[in-house]
Every structure is written in structure tokens, then in C-alpha cells.
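Before I ask anything, let me first share the structure, which is written out below as C-alpha cells.
One protein chain is absent from this view; the other protein chains keep their places.
As written, the chains take the letters A, B and C, and residue 1 is the first residue of each chain.
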Amino acid sequence: MARNLSMKDAINEALDLEMRRDPTVIVMGEDIAGGAGGQGEEDAWGGVLGVTKGLIGKYGAKRVMDTPLSESAYIGAAIGAAACGLRPVAELMFLDFMGVCFDQIFNQAAKFKYMFGGKAETPVVIRGMVGGGFRAAAQHSQMLTPIFTHIPGLKVVCPSNAYDAKGLLIQSIRDNDPVIFCEHKNLYASMADVPAEAYTIPFGEAAIPREGKSATIVAYGMMVHRALEAAETLAKEKIDVEVIDLRTLSPIDIDTVVESVEKTGRLVAVDEANPRCSIASDVIASVTEHAFKAMKAAPKAITAPHTPVPFTPALEDLYIPSASQIAEAVRKQMK
Amino acid sequence: MARNLSMKDAINEALDLEMRRDPTVIVMGEDIAGGAGGQGEEDAWGGVLGVTKGLIGKYGAKRVMDTPLSESAYIGAAIGAAACGLRPVAELMFLDFMGVCFDQIFNQAAKFKYMFGGKAETPVVIRGMVGGGFRAAAQHSQMLTPIFTHIPGLKVVCPSNAYDAKGLLIQSIRDNDPVIFCEHKNLYASMADVPAEAYTIPFGEAAIPREGKSATIVAYGMMVHRALEAAETLAKEKIDVEVIDLRTLSPIDIDTVVESVEKTGRLVAVDEANPRCSIASDVIASVTEHAFKAMKAAPKAITAPHTPVPFTPALEDLYIPSASQIAEAVRKQMK
Amino acid sequence: MSNNPFPLPKEKLLEAYTKMKTIREFEERLHIEFAKGDIPGFVHLYAGEEASGTGIMMHLEDKDRIASTHRGHGHCIAKGVEVEGMMAEIYGKVTGSCRGKGGSMHIADLSKGMMGANGILGAGAPLICGAALASKYRGDGGVGITFFGDGASNQGTVLESMNLAAIWNLPVIFVVENNGYAESTSIDYALAVDSYIDRAAGFGIPGVTVDGTDFFAVYEAAGEIIKRAREGGGPAFLECKMVRFFGHFEGDAQTYRAKGENEENRANKDCLKIFRSKVTKAGVISDAELNKIDDQVLARIEASVQKAKKDPLPTAKDLLTDVYVSY
Partner (left out) sequence: MSNNPFPLPKEKLLEAYTKMKTIREFEERLHIEFAKGDIPGFVHLYAGEEASGTGIMMHLEDKDRIASTHRGHGHCIAKGVEVEGMMAEIYGKVTGSCRGKGGSMHIADLSKGMMGANGILGAGAPLICGAALASKYRGDGGVGITFFGDGASNQGTVLESMNLAAIWNLPVIFVVENNGYAESTSIDYALAVDSYIDRAAGFGIPGVTVDGTDFFAVYEAAGEIIKRAREGGGPAFLECKMVRFFGHFEGDAQTYRAKGENEENRANKDCLKIFRSKVTKAGVISDAELNKIDDQVLARIEASVQKAKKDPLPTAKDLLTDVYVSY
């Protein structure tokens, strides 16, 4: 039975279902229950934006652990526990905070299996907020997906809607490799039909939310919606655009993109991240290598500029790639 | 007067000259002098591979500071001191250690100027070793240039030879923005003619160590030598290749690459980094956007595989891109 | 009004009161304006904690530097950053201290020795070690103060910096502003040691705990350790125990608090009331004098809000500037 759920609630439900199913799943993070050690309500917060609300009531403080403000220690502990048979889901509130615990993620979790000659599994999920539009400024708004995607040994997921968020998070929890699960804070309120039961969406399978023949727009996260908006506009101009939602960035379903470009001959890669060494440049490079002959126009990256995220809405709205920038890029390719 | 100097000595000389010229230049790092607090020799090490040897004798412990093993604290202190008028050159022994201090680099140093509305300057240099071939395994061999390059606010430099290393390091020290200076450990012993006096090499100007008409190979760091080797081989097959040494990755001199590809019609981008969101993919995406019409064949990235760096020489030698892989890529494009 | 039992002359007491009152009204007003929906982003208010920042900053000059936190408005004001620029910044205007690019969490003014509010917990500690190193290197007698909360006291950066400052004998004061909560989490949960003084001792740093709601307690303790640091005596640790009047950030329902906690704090732990009562009871300053300051402060805040609302926004050309000095 599908209900109309927000992405926030879909994520909560995924955690709930997996915790019910599997006693080795624990969740931890700063204020993910809230109120620890105090005299007021337990579960006072359920995470800074309420995503994990209600879990402590169902599973207790042994499985829903508030942490001190020591990301290296508790993210590392989640990784260590994963290497010892638990399946921790650790919240890194804003993934921008990765800078204080990146070693545990990229030199430890990501490399155990390889360094140890295959004899390690680290089924940890690190979930946190990404992206702009919240007026949260330079240190709370970044789209650091390219950095995580660069690292062998990590899997990187960034859903664009509530349905995918639930299926991908359940897959992430059941997955036996370390997963960075990127939740766009400006999509938390977005609604979709979401089945009540557990389901998984496999990694490395892009979705095609809109089919078309004239050009391919590749996006992920919030940019999928901008791409679809651009496609609407272009449809009115009789430009028939295909939109691909990558869903997972590592592994990446480059085949679907290549097939699409072989059909359309045109590629616009949209990325909320900064431009250099971005997902957009990665997609363009891979696709050009594989579908060069089919390409009718120069591929184009639409990304945030090479600047930190500005605070003021006046600038942040210009910073985040817009539907009109995307549409304009396609129009140019059609000429 | 030019002498034949190793890259290691060229770096030492650059530090020496700038410290002599400018009393605000200080250097710090773990064991960069060595022997601190002990009963043996002062300057016992001069850095783990001896790069900073001799500086403490000339400039004293006030300007050549050994640090505790607390990268967040001392790299952050270098950044803070830079914001307060000094020009610290902080050594992060192996840049692989960035994971324990990345926040100070990417959320602090890189963003001060923008977040503060322009009212800050952070002339810090963070220098350290990169790259493979030293049998130093997964946590001491990485080429993390794409991660630094991704971050707006940072400048990223990676010289391929002793001459460039000296000129680029002097430029880095005099530069008013934060610079990540990447020293390939397997180039320390490489020799070149290096003038004794101070000179600078501007950022964002690629070098063309070999001109050619049939294909463009773009590389940086140690890969420049592999590219040149490949070019030699190809020359024997009458394939006339142009090799571009990027020298700085941020800013990047994409114009020189675009011009070259407009001439040759072919692009192979070589990167010792892992493939996803790499410098290679970045170069291919940018060049394809700008020189699409001139391109006669699909561009090709030659990178390390999507794996951590293996320890055993048997595998590490396969991990690092080889001249023959590069040559083969060009040959395919010529067909 | 002749016998002044306080460690500051009357004009300095008036200055301190003005700073504290300015912080208070700045924050009270933001609370109201935020509720109206006019203020973008996250806002963390310093109301209730004024005596800490002010008591310390009364000892500082422009050459002294501070590194602040996400809850930085009070530190900014106490260190001399212009209220008008701050207000405009929080409204995202081009006239703001950071031209609208930073917002509440990133207000800075290096010319005043204010090295920035900071969105990353604990990040100021290494930075202030660097500032102090620069002062020590130049021999200018400057000190560095880094503020962090009880929650942030568990960040590795803070802990590493304590060791660095100790072994390098840097003129750094580590100030933990202990308001009992990190977001919704009580310090009783996050700290296993009885006292921050023990923790500081574990790094070889002398420490002192004071009642952070008492301006004079803060002032005196800070004075001593700042003087020592200036004279080359090395780092010190200061714990200010205090209360935060509002939620963690604006929008926080605060259900983690005990019943009546906020009311009790307002009634009995209001550093402004405590200050007022001390100075008036001692007969050094009259209520009328303080009321006059209150009026001036309110007018200034009102004007700054009105100006901020009217000020122009940055425009497209501002998006790409200020990333590098040159590129």
C-alpha cells in the first residue's frame, strides 16, 4: 500500500523497517534522539530536522545512540563496529562536517577490504545532509558528492525523491560495503507515493524520469527536478529531452547514459557541486569516451560556479544551477 | 647560474631563498628539523626524506618549527597565522594525512575570503608528498589532487621537475591565496638544471615539454615523464605527439590544452589519481566542451584504476599508469 | 557615587553594560524578526551569555584576536564589530560585514581581531593558535582567545590545540562557554570528567571555572590569565558556566529542558540584571544612567534593523568575486 510520504518520512521509515528486521542495525549521531542526559523529553529532537524522530521510542537508547560532538570518534566507531559485525547507520548531520572525520571514511572504511586482501567487510552507512537552498552558507550547504565518488571503496548514493530514498536507504543498510548516503535537505519535504513495506533499489541503476529523443540531461538529487523543469520548458519549444536520474554516483550507471546519448546525440550534465573534477565532468568524460561518434554537439556541464556557497538568498539562488541555465544549454546544442 | 639539482634540493633552495628574503615566512611540520627536545643532533632529520634539512641551522627554531603529531592543530595554526600576516609553509608529510585536518583546509582556509566578503587573505602553503611507486601502500601513496582541485578557494600545484618545483614553490609562497603544493616522492631524486637565484613560475600556465601535431597528451607530476616516454615510442612509429604539463591544477591552463587539441584533434588525459571525478575527467570534459568540433577521435583518460594503491611492487607497477598504456591509447585514436 | 568597589572605573563599567545590553537587544530583536520569517538560514542567539564574552573582551585590544563559534553575535559585538554591518549581514545585504556572503555563522572583522564566527565546531582553536603564534613571533604582546561550547569541547581540534598551545607556550586562552547543552544534549551526557579544570590540567594548562552570569567573576579571572599570557606565561583555560535564554537555534521547541528552566534562568541567572543590581547597589551607577543606555541601545538596534531591511542586496556580479586574491 503506497501512501504519499515526504522524503524525510520515507527515510525514517526505511530506518524503522530495517531496525525491526535486523537487530544488528543500530543508528547513531548527534541529537538523533535528543535530550540525552537532560531533564526534559527523551527524543526531544529526532535529529536536527526530525528525520530520526520516534526511533528511540521503538528501539531504545541501546540502538539509537546520541553521540558527543566528536565526529572522528563516533564515525570511526561506527566503522569499527561495522567491521565487527554490526550494521551501523551513522548520521553526519551535514556532510560538510566530513572534514573533521574524513580519514576514518576514506583511509579506513574505504580501504579495509583492499588493504586486508579482501578479508574485511564494513557494512556501514554514513548518512547526512547535502546541498544548497537552505541559506545555510558556505559550511552547511555543500554538495561534496564528487569527493566521495572519487574514493575507491566507497559507494555514494543521492536520491531525488521519497520513493528512491526509501529503497536506496534500505539497500544501503543491507549492502556490505561502506555507503555515503546523501540527503538533499531541500528535498526532505518533497512528497511521493511510497509503499509501506520494505523494498530495495539496486545500486548502479539510473532512472529515466522522462524519455526523449533530442538531448540527454543527466542529473541527481535536487538537480533532477531542475532538469525536469527545463525539459517541460523545452517541450513547449518542441525540444524533446530525456532526463536521467543517476540515483547512485558510485557505482554509476554510465551505460544508461551512453545508450541515451547514442540515441539523442546530445548531453548536458547537471551538478549542484562545484565544477572542477565534478560528477558532471566525470559523466561528460566517460560518455564522450564511449559515445563520441554519436554526439552531435559539444557536451555541456551545468554546475555551481567555482565559489563557496554564498549565504544571501540573492546570491545562493544564482549559485544553484537553474532550469533556465539547463534549458539554455540544450537550446545551444540544438542549433 | 644554473646547477644540476634534484627536485628535493630545488625545493629546499626555494624555501631557503624565500626565508632569507621575507622574515614573515616560517616553516613548520613534523620532524622538519628533527631531534626536538632530545639529546642528540638538532636538525637530525630535516623532514622524513630530508627535504627541509639545513633550514633550522640558518633560521633557527623560531622560524623552523617542529610540530606535535596533531595535524588539525598545526595545519590550522599555519592557516590562522597566515590570516594574521605571516606566510607559513606547513608540511603535511604525506598529503594522504589530509583526512585528519581537511576541515581546516577546505572549510577554513579555502573559504575565509569568500565567507568574509573579501576581507581576508590567507597566504599559506601546505606542502606534502603525493603519489605512488614508493611501495608505501594505500595510505601513503595517493594522488589526491582531484579532491583539492575540486575545492574553490584553494590553488593546487604539482610540479614534474626540479626547475618547475623551485619556481612554483617560490610563487606559492609569494602568492596571497592558500596553496596545496604536491611533491611527487618519486621525483625527489630527479635532476634538472636549476638557476641559483630566485625565480617564479606563474600559476595557470602549462608547459609544453614536447610539441607535436597528431595528438595531445595532458599530464602532470610523474605522469609527464610517462607521457614523454610514450611520445618517444610513438615518434618511432611516426606518430607525432604533443605533451602538455599542466604544472598547476587550480588554476588550470585549459586554453593551452584546447589550442593544442584544436591543432591535433586528439586528446589523452593522463592522471595518476583514481579515475572518478579526476583531473583527467576534468580536462576531457572541459576540452570537449570547447574543442568538440576539432576532435577527430574520442578523448581518452588514462588513470589509476578505481582501487586503493596496492602495496606489493608486483601490483603497484600495474596500478600506476604506464607509458605503454598511454601510447596504446594514442594509437587507437590514430586508427 | 565616589567609592567604586569594582575593578573597573565607572566609564568602563558603562562601556561593559552597553556592550552586554547591545548584545541582548540584538538577539532579542533577532528572535522576533526571525519568527516573522524575514531572516534566512540558521540563527543561534547568545542572549543570556553576554557576561562571558564581554567580561573577557574588556581586556582586549584590536591586536588581540578571537575565534568564535556558530553562536558568534555576542563575541562580535563585544570585540567591537559594528552592529549595523552585522545586522545587514544577517539580512543578507551587500552592506553587511561580509557583503552578505557569510551570514550569521560567518561574521568576521579581521581589522578588529575578530577571526570569524564559525560553522564548524572547534575549528577556531587551531586558528587562534596561529594568531597567537603570529603575535608571539612579532613580539607584539597580542593574545588569542578561542571560544567553544561544552559540546564542542569534545572536538579533536580543540583538544589537539590545547596540547599545541601548551608545548609552544602560546598566548592562547581556551574559553569553554558551558551553557549545559549542545543542541538538545545535556553536558551530563557528553562529558565524563567532573571538571574542565582537570581536563585542561591533562594538557598541562592551568584552568579556572567561573560563574559566567557574573560579569565581574569573568572579568577578574580573565584579566589574570590574559595578563599572564601576554607576559609569556603561556596558555590558560577558562570555563564560564552560563545559561542560554533561547533554544539552540531559532525554531527550537526546547522540549529537552526541565519544566520552568527558561523562566528560572530569566529570573535568577540574567547576567544583565545581576550586573545592574551590583552596580546600582554599590551606588556606582544609577538606574537612570543604565536606563538611558537601554534607550540608546534599543534605538541603535531599531535603526540597524530598519537600515538592514532597506539596504540593497548583492547582485549577480558579486557571486564570483572574493574567491581568490588572484586567479
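To be clear about the criterion, a residue touches a chain if its C-beta (ideal position, glycine included) is under 8 Å from a C-beta of that chain, and two chains touch if they have at least 3 such contacts.
If you're wondering where the values come from, they're calculated on a predicted model, not measured in any experiment.
Displayed chains that the missing chain touches over the full complex: A, B, C (touch as defined at the top).
For the options A:G132, A:P152 or A:P299, the residue in contact with the chain missing from this view is A:P152. When you scan A:N12, A:T52 or A:S72 for touch with the missing chain, the hit is A:S72.
The residue from C:T69, C:T157, C:N265 or C:S304 that touches the chain not shown here is C:T157. Mapped onto chain C, the footprint of the missing chain covers residues 154-157, 159-160, 163, 166-167, 189-194, 198-205. Counting the whole complex, the residues of chain B in touch with the unshown chain are 30-31, 34-41, 44-45, 48, 66, 68-70, 72-73, 96-97, 99-100, 134-140, 305-308, 310-315, 318-319. As for the chain not pictured, it touches chain A at residues 26, 62, 65, 67-68, 70, 72-86, 88, 103-104, 107-108, 112-121, 152-153, 155, 175-177, 203-204, 251.
By definition in this document, only the chains that are shown with their structure count from here on.
Chain centres here are C-alpha means, and the one lying farthest from chain C is B.
One finds 36 Å separating the Cα centroids of chain A and chain C.
Distance from the chain B centre to the chain C centre is 40 Å, each centre being the mean of its Cα atoms.
Of all residues in chain B, those that touch two or more other chains are 72, 103-104, 107, 114-115, 152-153.
Of all residues in chain C, those touching 2 or more other chains are 96, 98, 100-102, 106, 118-120, 156-157, 323, listed in ascending order.
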